[in-house]
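Since the structure comes first, as structure tokens, the remarks are kept for the end.
All protein chains but one are shown in place.
For subunit A:
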Amino acid sequence: MIQFEDVAHDYGGGALFEGVTVALDAGSFHFLTGPSGAGKSTFLKLCYGELLPSRGTVLLNDTSLRSMSRDALAEMRNSIGVVHQDCQFLDHLDIRSNVALPLSATGRPVSERDVDDLLNWVGLRAQAEALPPTLSGGERQRAALARAVIAAPRVLLADEPTGNLDWDMSQRLLSLMMELNRMGTAVLIATHDMNLIRTAKSHVSARVLRIAGRKLQSAGSEL
């Protein structure tokens, strides 16, 4: 689904990482770890085309990001759910409309019942009519996850999705992501939370990647 071939990226001050070759296949489950500033968020942005690699090739469904038209990229993003660290929303729309946005903004029918079920699952049913700025950090993260999965994406990318959540809610969201993975969605979670990784590995076959020393390494054996 997503392939990196000898990818390097820098913001002008030297390579953040280089020589990255990895494939996120359909149905796979990956964690991405590494110290702050190692490039985890950049790696995720390369996965959905918000950034283009400085060198190398990123393929989405065997098509290079560089050769993709804007419409093709939009189409591709509609099959990729993203949970940003900063959880961006349309602040003037309520949570229900924000969660339904991947469907409504692409002309697909919105089932109110599905939206309510999903809001219920992430514990935000009571906040359905609330505006995003009135939510706490944890509630925003849950709403962002609900928005990311509403369109049944083929890939789910999450950047520190449980950073502001208590353990119970973290477990609940992890189980949602594992459920999606069982249904065939490829999942990549960037996180510092080793307990979350250990919990997931006890339920699914997850591979752990670590960015360190400008290289992407497999860290599965250490966990």
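In this text, contacts are C-beta pairs under 8 Å (C-beta built on N, C-alpha and C of every residue); 3 or more make two chains touch, one makes a residue touch a chain; residues count from 1.
Simple rule for what comes next: contacts and distances are computed from a predicted model.
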Query raised in the report: Looking at UniProt, which of "Cell division protein FtsX", "Nitrite reductase/ring-hydroxylating ferredoxin subunit", "Acetyl-CoA acetyltransferase" or "Cytochrome P450" names the chain that isn't shown?
Result: "Cell division protein FtsX"
Report summary line: Touch with the missing chain holds, among A:Q3, A:Q85 or A:S104, for A:S104
Requested in this report: Tell me which residue among A:R77, A:R140 or A:R154 touches the hidden chain in the full complex.
Outcome: A:R77
Report task. Name every residue on subunit A in touch with the hidden partner chain. Result -> 48-51, 70-71, 74-80, 82, 84, 88-93, 97, 101-102, 104-107, 147, 151
